[in-house]
Structures are given as structure tokens and as C-alpha cells.
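Removed from the display is one protein chain of the complex; every other protein chain stays in position.
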Amino acid sequence: MILNKELYRHHGHLKGLFIALRITIKTMIMNLTGMEKRMTINYPEEKYFYSDRFKGRHVLTVKEDGTLRCTSCMLCATYCPADCIHIIASNNDDPSVEKAPVSFEIELLRCVFCGFCEEACPVDAIRLTGEYEMAGHSEQEWVMDQHYLAYRPLLSGGKGIVSTVDDHNRLKLRL
Amino acid sequence: MKKFEFNTANKKKYQELLTHYDDIQSALMPVLHLAQEQHSWLSPEVVAHISELMGIPEIKINEVISFYDMFYDHPTARNVVQVCTNITCSMFGGREIHKGILDHFQLHNMRPSQDGKLYIQKMECLGACEMAPCMRINNIYEGHLTLKTAVQKLEVLP
Amino acid sequence: MSIANKADYQNFTLLSYHHIPSVHHLEIFEEAGGYEMMKKCFTLDPEKIKEEVKNSGLRGRGGAGFPTGVKWGFFSKDRNQRKYLLCNADESEPGTFKDRYLLEINPHILVEGMIISAFALGTQRGYIYIRGEFYEQAMILEKAVKDAYKRGYLGKNILGSGFDFELVVHRGAGAYICGEETGLISSLEGQKGRPKLKPPFPAIKGYRGLPTIVNNVETLAAVPWIMRCGAAAYKKWGTEKSPGTKLFSISGDVNRPGVFELPLGIPLIEVIEKHCEGVREGNKLKAVIPGGSSAPIFTAEIAKEVRMDYEDIAQKGSMLGSGAIIVLDETRSIPDILKWTLEFYHHESCGQCTPCREGTGWMEKIFKRAEQGEGKLSDIELLDKVAFNMRGRTICALSDAAAMPTQGIIKAFRGELESYIKIQMKNR
Partner (left out) sequence: MSEVEKLPKKMIKLKWNDKDLEVPEGTNLLGAALNNGIKVAHYCYHPGLAVAGVCRMCMVEQQGVPRPFPACNAVVAEGIQVRNDTKQIKDAVEWTLQFHLLNHPLDCPICDQAGECGLQDYYMKHGQYDSAMIDKKVHKKKVQDIGCDVVLDAERCILCARCTRFVDDVTKTHELGIVNRGDHAEISVQKELHNDYAQNLVDICPVGALTSKDFRFKQRVWFLEDVESTCIGCETGCSVKISQNKSGAYRVRPIVDSEVNGFWMCDDGRKIYKHLSTPGRLVGPMVFKNSMFLPVAESEIKEKIKSKNIKFILSAGLSNEEYQSFFKEFKNIKNITLYQLPKTGAEFDGILKRADKNCNLRGAQKAFKLAGADSSEEAMKKMLDTLTSQDALFVVMPEIVYDHDNYASFLSKIKKAGLRVALTTDDMRSEFSDFHFLLPVPTFLEKEGHIINYQNKERKLNKGRSYGASDRNVGDWAHLFH
């Protein structure tokens, strides 16, 4: 497709070629000298950092003592439009915890990364992180259990991400 | 646990109390007063005995005991002292006296002393505002107190 | 016997016998003219006694001021039906000690009043529900009742009149709410003293589901005098709408606190200055609580104008209540008074209706927060709002009793509360 019919009619295709080459060479020099930022990166060695609002792989946050924050209220499972969160709750012997998940699974292949689970959570137990590298062979590899979600090595070396949002108020006032 | 039973004199009183009322449940409060006079507090054994005696479910008796300030579901002492901390008495230092005697005898509110001598209870209006600040020592009113006279009065108790 | 040992019916109604030494003995009481009226009443038509009480305009002295004659009018007239007459001596309104004073010295006037009332109403059994703290008074009363039984004034076929009346002294155990009519009935039934739903009213369905009349000590004790001297004589005292005399229990910053029997309608300032010999140590008057802790407070200005009768006090925004006057002088801090009031109602709420159960606790918490310096000026507004929303929403009047003084103090002493909150914030 000829973008500029007028230019082509007056100067012929040879001049057009040179105009194009000039842009190419100029951009190449600019890129090589670092005067302009390159769009591409050397992916496996370099990583692209998305903004904090990027919705990547999920993480379950933990309390200061390292246990899951999740109370298995199932609001995330309720709101999930892809129906990819499966929680089995059970009684916890500690009366201050009362209810905790024995199984928390997310089927990543079904997940649409909408972030509704994050918004539905009343206790900041689930977050979507910036992790975007996901690969797997069998379907099983795409189902994350609660251990992987909370304690995978990427998260503070397996200790998990500690969240204390509202804890101060909640514990002090039990609001 | 020791089993509680009314003594002979109180058994007679109990029978007399029942004649005062048209149904047995109504006699519950006087019977509890009677039991408390004998046993100083209404322990689970007392409640169980009264429940059996009067045929009232235990929970109904516990409800009543927990509702009224003058029934005790925990041990008291030989001398029960009630200090008024309502408006008029507080105006003349009733709260300071209450706190003062607790500190002096190193007690807590509504906990008997180690030797079983004193039990101090903070009360709302005792109905003796003209002699504010006042307290009751074993059902006897003492008025126009100061911390000093209050402590003196408590120290001479048996 | 000397003249001094005759009852003084001229100056007093309830305290007519109080100047007589040892009048709690039946013989001395009778010698002074007691139980005479009772004997005479047995010859009268019960309806006539009711009529006389109604004509006297006697109003319930417990706090609400409901005309006694009207209350008796609702009562079943069937004399064979099982009915009860209860005397409310569970006097626990802070500041009140009139019944204690009355019963301590002269228990027989109540017994006589109850027998006459019971005869008029046709009740077979009466109970005097006396608060648990009044142990000595209960003993005095029990002795008086026992003596009356011995003399044949109580029991079966009293003095050959064919009228049976049993009287029992029942001790409470320390619960303010049992001073409420239906709370008292619940308590007498051997349950928690929780007020009952109205309707049905006790006059129709009360103690054990049978017709029951509950009257204050003072009300019943006034009956013998009214029968003796007539309704017209009673009406000479007091105002048109609030006839008769009333026992005022005065405490606080006055030189001579105590119980005084005075005609209704007497100016408050006269009570304080003349009968109580003025504010203590010559201090200036700051405020007066005119009817027990549930009555909204009066500032000194209003206190100087108000007359002690049901209507005038109500018109000035408070209530006569049980006639318990607490006088505060200029050295007193109003926030303290509010704190003690709130603590009291939190402690005494029976926990049945939600607005009262939660509201009384909340108001105390709001105030305690302000006391610790964590308050805000908007907390006063909040207190006012909470109090407003507690009013008229519950079974009994305890919720109102907690809300009214709170609102009253906020209305009359807002400036002092505001500065208190500010000072506490600074001192934190």
C-alpha cells in the first residue's frame, strides 16, 4: 500500500526508498548510541517490569506467624467469573482463627486474571502479583495448591508475603 | 465437692417460706437468700440442691443469681462490704474510699481476701444519700465516712 | 400518755407519727391512733374507699405520677378472683431514701395502708417487695407484719369482717430494674427482674398471670390519712393537679440533707433555703437534679423558679420522679455527674431490649473515651443522638431514664462538657 500517493507521483519510488532508509538508519544509530530507548529487550537475561497494577500469578499472603491469612470465606470463589478457585474449608482448633482452608486451589488455565478475587477478599489474603512467566506441560501443572500459592521460593524465599493490613485495628478492637 | 444441704433450722424456715407464696418458683429468691446466709455464696452445689429441692431447672436459678448484685456465684468472705459509688456518694468521695480501702487491704473489687475476712463490692446507690458517702458492712449501714473512718471500721471486723 | 404521743395529722400525712419515739412498736402506734382507720374501713363499702382515694387525687409516688384512683379503677371488681396487691419498696432511684426513712421509723403506717387498700381492692394476698440492701428495714417490717398477724389485723377473717388478707415481706437482691412495676412482678415470680411487655397491664394480668396492683410505699401509706381526714382535707395541700404532700429526699451540697414531707407545689428554692438550711458552706448553687438520677438536670436559674409539682417541673423540662433532690454547688463538675449517671445505667440495664442494652454501654464508652482524652467535640453530638434514639423504643422506661439526664446535661451544660473534652485532650 502506498501511503503517500502525492509523494510517489512527484518523486518516483527511488526517492521514497531513500526516505525510508534514512528513517531506518537514523533509528538504528539512535538505538545503538542509546539516544532512544529500544522497545525490545534481551528477554531471558533481562526482564520486563510491569506496573504494580499488573495482574499476574496469584499469591496467598500470610500472617506474621507464617500461617495463611485466608479464612476461606469463599467470596473469591463466589465472585470468580471463570470458576477457577476451589476451596475446602475446615474447622481450626484455635478459636481465634476458627476457620481455615485445608485446600485452596486455583486453576490457572481457567483464570482470566480479572482480579475480582483480590477485590472480593475481605482480609487481603489473595493478591495478583507481577509474575507473568508461566509454563507447563500437563494440565496438573496449571493447578496451584495453597502451598505453592503462599510459599513458593519466589516469595521471600519461601516464607511468603506477610500482610498486616488492618491487623492492628482488627486485633485491638476486633472491629 | 461437698454436698450442700440446709441445716435443720433453715429446713424449717424453708418450709415456712413456701407457705408465703402461691407457687414454688416465687419462693426462689427468699430461698436463695436463705442459702446464702448459710453458705455465704451460691456455689454450684447449692444451686444443684435448690434445683432438686424446688424442681426448678438449674439454668433458671443461675439466671437469677447472675442477674442480681446481691447473689454471689463466687466465694465471698466473712464480712461483705458494699461501698456506694453513686452520684451523691461519689460527690463526697465514695469512689476514693472504695479505691482507698481496696488499696489499703490490697484487695480487688469483688474478690475475697486471702484470709477470708473481707469482701469488698462496689455498688450503685444504696439508698442512703443523706449520709453520703456510705457503705454497708454485713447489712448494717455506715454513713458520713472518710477513708480513715472506713478503714478503721473494717479493721475491727472479726 | 401525753399529747406529744398523739399523731400529728395537722402538719403531716405520712410522717404524722414520726415524732413519737419507738412508734415501730405496735402498741405505741395504736396508742397514737394507728389502725383505728383500718377498723373503721371494714365497715365501709369497698367501692367507697376507692371513690375516696380517687377523689383525693392521690398520684403514684413511685415516679410516673399516675393517679392511683384511676389505676385502681382498672382493677377487677370480682372479689372472689385471686388477686394481688404489691407494694413497691424497691427504692433504688439514686438520690431516693424516703421509703427507707418512712419504714425504718414507722412500718405500721404501710401495713395499715396496705390492709385498707387490700380491703378496697378485694385482694387476698399482698407482698411488700423491699430492696435487698434494706436488710434492717426488712426486719423491722417483718416484725411489724408479725405483730399485726398476732393482733389479728392480718390473716383469715380479719376482726370478724370476713375479709382475708395475707401480707408477706419479700426481699429483693439488688437490681434497680425491679423497681419497675413489671420487673418487680417478674422478680417476685422468682425470675430475672426483666420487665414484661405491656399490654397486658398488671391490673389485668400481672403476678402469676392474675390481676395485680403495684403501688409505691408512699402511695399506700397515704391511704389511711386520706380515709381519716377525707379527700377534701388532702386536697387542701398541694396544687389542683398535684394534690397532697410528698416526701422529698434531699441530698448533696446542702447543710441539712434528709427527708422532708412538704406539700406539692412548694418552690424548690424554698426547700433548699428554708428546710435544708441553704447550700453547704455558703457556696453558690450550680444545678439541681429534681427527681432522682433519671430526671434531667436544672441549672441554678431554672431551679430558682421551679415549683415542686408534677406539672411545673414537666413544663420546665424535667420530672418530679421519686422526689429525690440532689443539690450541686459551684465546686461540682457536671461531666463527673454525667459519668456516674451513665455508669449507673450501664450497670443496671437488664439487657432485654436492644436499644437500652447496647445504648447504655455505648454511652458510657463514649464518655470514658472522652475522659481518657481521646474524645472529639462531635462526641457530644453523638451522645445526644444515641440518647435520643434510646427514648421510647423499649419495654420499660429505663432506657428513657438513661437518655433523659444525658440529654438534659448536654442541653444545660454543653459548654462545660466541651471544655472538659478539650482539657482532657490536652492533658493526655
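As written, the chains take the letters A, B and C, and residue 1 is the first residue of each chain.
The rule is short, and it goes like this: a contact is a pair of C-beta atoms (placed from the backbone, for glycine too) under 8 Å apart; a residue touches a chain by one contact, two chains touch by 3 or more.
Computed from a prediction, not measured in an experiment: that's the story for all the values here.
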| item | value |
| --- | --- |
| Missing chain: touched chains present in the view | A, B, C |
| Contact partner of the left-out chain, one of A:Ser90, A:Ser103 or A:Thr164 | A:Ser90 |
| Full-complex contact with the absent chain, from C:Leu14, C:Leu141, C:Leu328 or C:Ile395 | C:Ile395 |
| Hidden partner chain, residues of chain A it touches | 71-75, 78, 89-91, 95, 98-99, 122-123, 173-175 |
| Interface with the unshown chain - residue positions in chain B | 57-60, 62-63, 66-67 |
| Positions on chain C contacted by the hidden chain, ascending | 175, 192, 197, 199, 346-355, 357-362, 365-366, 369, 382, 385, 389, 392-395 |
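Quick note on the criterion: only the chains that are shown with their structure count from here on.
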| item | value |
| --- | --- |
| Topology of the chain contact graph, where touching chains are joined (line, ring, star, complete, other) | other |
| Between chain B and chain C, centroid-to-centroid distance (C-alpha), Å | 24 |
| Chain A and chain C, separation of their C-alpha mean positions in angstrom | 72 |
| Parts of chain B lying in touch with chain C, wherever the complex brings them together | 20-23, 25-30, 32-33, 56, 60, 63-64, 67-71, 82, 85-88, 90-91, 123-130, 132, 136, 139-141 |
| Residues on chain C engaged by chain B in the complex (per definition of touch) | 82, 91-97, 99-100, 125, 131-136, 166, 168, 170-176, 187-193, 208, 249-253, 257-259, 289, 293, 324, 326, 328, 332, 336-337, 340-341, 343-344, 347-348, 350 |
